[in-house]
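For this view, one protein chain was removed and the others were kept in their places.
On to subunit A.
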Amino acid sequence: MTVEQSKKDKIMVIGVVLAVLLGPIILNPFGAGYPDLLQKFVIYGIFAIGFNILFGLTGYLSFGHAAFLGVGSYSAVWMFKLLSMNIVPAIILAMVISGLFALLIGFIALRRSGIYFSILTLAFAQMSYNLAYSVLTPITNGETGLQILHGDPRVLDAAVEDGALPVTNLFGLNMNATADVSLLGMDIQFNAGYYICGLIMIVAFYIALRLFRSPFGMMLKAIKTNQNRLNFTGVNSRPYTLTAFVISGIYAGLAGGLLACTDPLAGAERMQWTASGEVVLMTILGGAGTMLGPILGAGVIKYFENIFSAYNESELMDVFSFLPHWLQELVVSVSSLFVGEGWHLTLGVLFMLIVIFLPGGLMEGFNRLVKLARGGYRKDGASASAAGKVTAE
């Protein structure tokens, strides 16, 4: 690792820490500064970071990662039901169970590579989904989803007062505790659950960064570049891919556990293939193989899902009220196709544009902008460094 590289990494870590700490303030003007969405940003960020360890480094495209997310959620909710509303045992169990589950699936699926591996993981995830949906109803509560109930044993906790449901907490700090602060004319909500998830994401990001820069990460990149050549040199690549798969599964389980910590409900649809596809989209949208890309991608997709889907026609009318009346109606009738129930359409268009024009995802766009800004006074060096810079970030 070069000195320049490690300096860049430090800046990146500091950037992530600042972004997480200031998240509620930065995102408030975009209508995304409320606890639930902020939590989703960081939790799906963890999910995408984990997915990127597998896909970005080894090139193995898993189409069934949502299975681990779901397993993590179910384990965490069972911990809330049986042991305690403290999130620590729930997160630990979620990571352990999803890790074991990933070991099992990875052991079988990694016997193949390329499209066959993708199909195998997809098949396993759909199996898990259908099991959770109907066969395992006693454990998963089927379509209704597993919820905590007042009458659950919770052996470590004191009895809750009559009728009220207990709240998930970290040694007494309630996950839903929120402080409303008026700042710069905005009503900012600082939420405990968000900061707990955010700190966990920073740790997860740091570990992933060390992994990317380690000899182990180098080996994984070698697998992505040319696995055959690696095999011919006498290296057995399977233990490496399996380790990456399990680590990635544990990340997904951690994300699933945190989802349950912020909202103690686990539903089977969390394991559906659409959810697996979503994390693939997040990673590719942001930039596969980059450090920050998956987090950005997760943020963009969750933003679209939650904010764009909420616009309705009367709100659009307000937004375009500065236009003359006939134009306003025209603009609203066209743009309403892309919001509300049409948010999938917007996301699809965005995804297409990114894949066609920025194959490296949002991070490539970002790097190009940086290069463009620098190019103003250093035109000659740009083309020389471009070749070696494809996966530098």
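The working rule: a residue touches a chain if its C-beta (ideal position, glycine included) is under 8 Å from a C-beta of that chain, and two chains touch if they have at least 3 such contacts; residues count from 1.
FYI, contacts and distances are computed from a predicted model.
K.L.:
Look at the options "ABC transporter substrate-binding protein", "Phosphoribosylformylglycinamidine synthase subunit PurQ", "Isoquinoline 1-oxidoreductase, beta subunit" or "Phosphate transport system permease protein" and return the one that UniProt uses as the protein name of the missing chain.
P.N.:
Answer from the UniProt record of the missing subunit chain: "ABC transporter substrate-binding protein".
K.L.:
Taking the full complex into account, find the residue in A:F55, A:Y74, A:F117 or A:F190 that is in contact with the omitted chain.
P.N.:
If we include the chain that is not displayed, A:F190 is the one touching it.
K.L.:
Among A:S113, A:T178 or A:T346, single out the residue that touches the unshown chain.
P.N.:
Touches the omitted chain: A:T178.
K.L.:
Which parts of subunit A are in contact with the chain that was left out?
P.N.:
10, 13-14, 17, 21, 31, 33-37, 40, 133-134, 142-145, 147, 150-151, 162-165, 167, 173, 176-181, 189-192, 195, 199, 202, 206, 263, 265, 267, 269-270, 305-306, 309-310, 312, 340-341, 343-344
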